[in-house]
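These notes are about the structure you will find just below.
Presenting chain A:
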Amino acid sequence: MSEYLLQMKNISKTFPGVKALDNVELEIKKGEVHALIGENGAGKSTLIKILAGVYTSDPGAKFFFEGKEAEISKPLDATMKGISIIYQDLSLFPNLSVAENIYIGRDSHKKPWTKVNWNQIKKIATKALKELDMDIDPSTPVEQLSIAQQQMVEIARALAFDSKLIVMDEPTSSLSAGEVEKLYNVIDKLKKQGISIIFISHKLKELFTVSDRFTVLRDGKFVGSYDAQDMTEPKLIQLMVGRNVTYEKNQATVEVGETIFKVNQLSKEGNFKDISFELRKGEVLGITGLVGSGRTELAQAIFGVNNPDSGSIELYGKQLSIRHSAAAVKEGVAYIPEARQTQGLVLEQSVINNISLPIITKLKNKFRLTDRKQEVKLAEEYVKTLDIRPALPHLDAGNLSGGNQQKIVIAKWLSTKPKVIIFDEPTNGIDIGAKTEIHKLMRKLANEGIGVIMISSELPEILAVSDRILVMRHGRIAGELNVAEATQENIMHYALQGKDSGKAPSFVAETNQMSQGV
Partner candidate 1 sequence: VSGSGGSSSGGEAEGGDKAASGSDNGELAIAVVPKLVGIPYFNASEKGAIQAGEDLGVDVQYTGPTQADAAAQVKVVEDLISKNVDVIAIAPNDPASVDPVLKKAKDQGIHVIDWDTPANKDLVEYSVKQIDDDVFGRHMAKKLVEAMGTEEGEIAILTGGLSAANLNLWIEAAQKEFDENYPGIKIVTEKIPTEEKQQVAYQKTLDLMKSYPNLKGILAVSTPAPLGAAQAVQEKGMQDKISVVGSALPTDSLPFLEDGSLDTAVLWDPGKLGALTVAVGKMIAEGVEITDGMEVEGVGQISVLEDGKSIIMGPPADFTKDNAADFNF
Partner candidate 2 sequence: MKSIIKQKEFSIFVIVVLLSIVLSFVSPVFLTFENFLDIIEGNVVMAILAVGMTLVIITGDIDVSVAAATTAVAVIIGSLFGFLPDSWISILILFLIAPVIGIIIGAINGMLVSKIKIPAIVVTLGTLNIINGLVLYLTNGQYLNSTNFPKPFLTFANFELFGIPILIYLLTAVAILTWFILKHTLIGRSVLAIGGKSQSAVRVGIDFDKVKLFVFAYMGFLAGVAAIAQTAYTKAVDPNGLLGVEMMVIAAVVLGGTNIQGGRGSIQGTLLGVLLLAIMQNGMILAHIDTFWQKVVTGAIIVIAVSYDQISYRRQQAKLAKIEVEA
């Protein structure tokens, strides 16, 4: 029988507004670690969800498992074939114990009345946790774990199954270097047992350390599969991005002017401590750091949805007290959240209604009623200027692709004529084209004198766009760098300092927990 464990042929997937996959193929050999790579939004997770039976692909797809043609129409089909998945956005049950979370799904094929064997559950769970040598009580409800611990539990679940194929969708995205190390060891062990692994990551170095072969996706299309030995980083990036490597530099073109925005000694218990920084006219301030370093919490504190315990904020020398997002809007502080689909947009409402939301109470006609004409005009303007596609402002926001959805969020906030905008992971899950547009836009805004803060976990992006860089670690500012002196290495140094940075100097790409979902 064939050397291939799994073959997927002409896989396509259409979402409302997005052709996420277009005639993709994927071939996995027995006992290999196969890297699946591509930009954000390339379609990796979607492909995986199809393999998992969570999404059904558009007609015409073919699956071969262990040489035989196979059908995967529902998750159970995949499970029964010994395919287990580590989901990028996790698939845990907050209300259930670690033990049960690890075990659950094994019995899905059995009769509903099957008795659950708690002892076996405990045994299996404990064993799996041991392999990753984690010491957490298996009876802890998952909701009480940190994101990193939760990701480990998700991994432990995959190990606990006696799988033939384990898919890891950005498994290390929020792990500390130490935990990453453990995972590598496990992967080696699995390979020795002849278990195949599909490994998805944005960290190239990591990919080269673990993978035997690569499959590259670009904008939902299949680029090719290659052996690791005849592959180099630059070549890989070339294939991924389809054009020259890094983002073109985007730094300040105008003279950086006076301080417009100031944060003094901002603290919130269990979130961040003693945060102080300044933002000057004409510059883009980048904030980066590991996941859970408190960047989002900080941004949301400034924006008034996560009120700090102490500290103060100044805008153009004026003391602000923002205890609610409404106040933020009034003062001209805007926040573009990382969780686009849950916090950023009302998906089941029209593009128009989304764009006008923050200023809806101000769009009044002479009868002091909502001025629909003006509202529509506003929306159409932004659709034009930001080139939102499709240019149908009456469509529900949910029907647009990631990048265009993000543009709607931006339009929404531009409509408030803000003095300061905080972008939180602005390009997460959107394709390269939209990405560079957004970078240009941020720069343009800065040049117009609007204060721009960009939170990002993607170092190339940080280095490309920001003029000054704050690195956060465990809720504090660990360091400040000028882009001139900044390199991936010294940023990493600040971000990881004090922890065992082990190997894996590569950086952590933050997953956007909500952005996709079945």
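The rule is simple: a contact is a pair of C-beta atoms (placed from the backbone, for glycine too) under 8 Å apart; a residue touches a chain by one contact, two chains touch by 3 or more; residues count from 1.
On how the list was made: all candidates are chains of the complex that A comes from, given by their letters.
What you are looking at is a predicted structure, and each value in this text was computed from that prediction instead of being measured.
Colleague: Given the candidates 1 or 2, tell me which one touches chain A in this complex.
Modeller: Every other option belongs but stays apart; chain A touches 2.
Colleague: For the complex, give me every residue of chain A touching candidate 2.
Modeller: Residue positions touching the partner: 52, 54, 74-76, 79, 85, 87, 90-97, 100, 104-105, 107-116, 118, 137, 139-141, 143-144, 146, 269-273, 292, 294, 297, 473-476, 517-518.
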